[in-house]
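All protein chains of the complex are present and in place, except for one that has been dropped.
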Amino acid sequence: MAPKGKRFLKKPTPLHQKTRAVPEGCLTGNLDHDSNALKQLIRDAGDLEYRLVYTQGHRHVALFYYADMVNLTLVSRGIIHPLQQCAQELDIAHIAQSLLNVPAYKQARELARLAEALAEGSVVLLFQGLAEALILGVSQIEHRVIERSESEDVLMGPHESFSEQLGRNLALMRSRLATPAFKNKFITLGKVSRSKVAVMFIDGIVSEDLVAEVEERLLRIDIDYISGAGHVSELLSDEPTAVLPLLRITERPSRVAGALMEGRVVVLADGDPSAIIIPTFAAEYLQSSEDYLERPAIASFLRFIRFGGLIISVFLPGLWHALVSFHHGIIPPPLFNSIVAGREGVPLPTVVEMIVLLLTYDIIVEASTRMPMRIGQALGIVGGIILGQAAVQAGLVSPAMVIIVSLTGLSTFTQPSVSILGPLRLLKYPMLVASSIFGLFGLMWALVFMVLQVVSMRSFGYPFMYPLAPFRWRGELDIFIRIPLFWLSKRPDLLAGQNQQRMNITPPYPGKGEQDGQSRKS
Amino acid sequence: MDNPVRVNLFQGAIAVFVVTIGTVFFPVAGVVVPIVGQAGWIAVLLGFLIPLPWVFMAAALVRKGPIGEWGQSVKAWLGPWVGRVFLLYIAFCWAWLGGLLLAQGGMVFHNIALPATPPWIMSFALLILVVLADMRGVEVYVRSIELLVMVCLPFVTAFYLAILPTMQLENLQPLLGDGPIRLAHAVYLVIPWAMEGILFGLFIGTHIKNNKRFGLTISLAVFGGGAALALLTAFTLGVLGRGVTETYLYPTVELAQTARVGFFLQGIEIFLYPLWFLASYIKTGAAFVVVSESLRGVWAGATQPYRSLALGVLFFAVSQVPNTVQQVVASLGRVDSTFFMAFYVIIPALLLWVSIARKGDPNQSANS
Partner (left out) sequence: MAFLVLGGFLLCGCWDQQEITELAAVTGLGLDPGSRPNTIRMSVQISPPSPAGAAGGVGGSRLRTITVEAASLGEAMVLLQSRTRREPFLQHLGYVVFGEELAKTGIAGVIAGLQGSATVRGSVSVFVAAGTAAEVLQAHSGIGHTPGQDVVDLLGNMSNAPVGRSVNLNDVINTLTVHGNELAIPILELTPLRLEAGDEKPEVGVGIDDEPYQEVLVARTALFSRDKWVQDLDPYLTQVFINLVGATKSGTRTIPNPVDPAGKVVVEYESFSTSYKATINDSRIVEVQLQVKIKTRILEIHGTYDLRTLGFDPINSALSQGLASHIEELVVILKEHQSDALGLGQMISRTRPKDWSKLESDWNELFTRTDIKVSVSAQVMATNVINKYFEIKR
């Protein structure tokens, strides 16, 4: 683990004890006193509803809940109405078990616990004469419905994405992996936000060490608030300062299911649709889930384009600069002449010209991503076409440079994963600087430097460049071309040590065998 | 959990293959062709074929030591004190070689591509990478080779494909016009290069877990490297002809500058610059890592950042001694033909000594 990461990851501290220690006192059984104590504890909460109910047995019951966090129908029909009709003297367990009509309940006597339960969307019942309260789980919080994934949209295959509600997300996963081997462990993170975090894995495929390591790292996080899994991923990462995302974030249940079936662990947090896939290998950023729905030849071609896009988006500015300013002899004479003709009269040196153009391009991209759809389109047109055209005509930049920069920019967006876009947009600058000092020598220097970095990176202890280095023949092949599925009958060997077989299809393939069988019969 | 993968046999073989080719691919034709003419490629091939028994000796040595660390293995073969002397000798040879390679790396770029950039700056830039690789350890270094070989492959393929059409087979005749004595002389010059590969194989072998087929695989790697060099020599002769090949120090550069395919592909040297850089990094890195690990075996107190940094200073100092490329090449030749040649005696002697001394101790070989 990198030394810098340790700052975030302190020793596990007993979270629950800390919060409980602040307000003192438990219920007394005196309803007025208890109600006031609870109100005092949760002061300045405008949306707190308080209601008194008189049962037919003349018992006073106080209801507390936050409006808009509970199902009001259930509250009136399942709680208030039965209470009002109740004539007997029941003890608290009977009230919950036989009288009230609610899906879940708990008993508690500490005021602080009650305050927490209220914050989670429960209804709290205080009874006159009982030093114990009921917490009724009737929460109903409005959430986004299941939608298409915006950031990882695909043309084919499953479209649904996770939403912000953990329970619903787990249900989505259960519907995909209908097996008792699908496990999830809950961990509560955040002293204030108290978010639930689920650690998902498939028993029998996953390495138990990995699960233990994930849990341990999660428990080591001592933080007051987490916004979601994306927030956690940096704290979990082996090298939090690395440029490349060492843990992949996705919001597609299908991708999560695929990852689980390869023996990975997935972390999902309440309030965030993104899931963290642990561990992640660099090559996966090149693979789109659509690849496996497409014909192998076509998917391979698309992968080739994507791989080319990756190379171009990082190396093209540096390479172009090295050729134009250092190794002129390599440029073919006709091209040489047209480049010179285009650059004639451009006042800026090539590097500066290129950096200015690249920055301008990144500004346009940044401006249009934050804009609403229609304004964004207009911005793109204004920025890309009109600005470029005008700059060339004004003699500020050379036409060849505009082509290079726009090709670089376009190539960046061939990548199927959003989280790799940022690193790609950044990395071209160091490459350009290296090549502006030493030409091709500098570019190669930067390449080897980068290789040394990525090769020593680890994602939860697994080498980040896995099928490339350490080399696995099939895995490597699957990066550059999409190999037919029957070749992929084994899981990645690093992840699933003991349970590698994924399917049992060996030639002759199912369809073919049948035909042969029929012809033999007839 | 900490480290699921160490160096495996495939990685070791790739590393040995690349280190064997190393930086030799630049001057190879310039060394053998002036002596034996058109039979240069045969000399290269023989020069890598004859040393193959030594690979198996090295493999036998590897099997007799524990697996994990170079220094430990050597001490297991020779005992703590003799082992330390041996490690120092190895470190001395490789440090000298590595320093010269560092100088060569910078100077070649200075001569062929960047004439105004001072060579020491480029050597220094190369050194930074090598030191960085060593700080991260043998495993990271070997893995970086693996990835860089994949980067090299398209360049090598493009290079050969671009040259192929300009090759004239009749330039390769007469095949044996210079007689067997000159052929033997050329082979004698080639043999030390193979020893560099074998020694690196011996070093990397002590890190490899499963070494059952180690000897065969490494000998394939060494011979594969030699075959690639022989092919390059044949190409150089075929394209440039004997007269031109003889006149250049680095005929491969001239080969790349000469071959002109069609109108567009005149600058084939663009494929050569990256190859040369990567080869320099890999070969110098190999020397650096071997020296670094040997020193660790000699004195365990040499802990990591300081060891690499101190060695970096040493390598840089060695690289600043020669002034011209010609001097570097001459010094490299001297180091090869003396210190590395000596291992053709040392390795069999070592094996003999180890097998006699360790006869009563069957546990050692059972480990593998």
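Going in written order, the chains are labelled A and B, and every chain counts its residues from 1.
The rule we apply is simple: contacts are C-beta pairs under 8 Å (C-beta built on N, C-alpha and C of every residue); 3 or more make two chains touch, one makes a residue touch a chain.
This one's a predicted model, so the numbers in the text were calculated from it and none came from an experiment.
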Chains on display which the left-out chain touches in the complete complex: A, B
Residue in contact with the excluded chain [from B:258, B:320 or B:337]: B:258
Among B:84, B:242 or B:307, residue touching the chain not depicted: B:242
Residue among A:141, A:341, A:375 or A:426 touching the omitted chain: A:341
Interface residues of chain A (partner: the chain not displayed): 324-326, 328-329, 333-334, 336-346, 349-352, 355, 399, 433, 436-439
Contacts of chain B with the absent chain, listed as residue ranges: 111-118, 170, 173-174, 176-177, 240-244, 246-247, 254, 257-260, 263, 266
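Note that only the chains that are shown with their structure count from here on.
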Chain centre separation in whole Å, for chain B relative to chain A (CA means): 45
Chain A contact footprint on chain B (complex, rising order): 1-5, 8, 10-11, 14, 109, 113-114, 117, 122, 125-126, 129, 132-133, 136, 140, 143-144, 146-148, 150-151, 263-267, 269-270, 273-274, 277-278, 281
Complex contact set, residues of chain A against chain B: 209-210, 213, 323, 326-327, 329-332, 334, 438-442, 444-445, 447-449, 451-452, 454-456, 461-463, 465, 468-471, 494
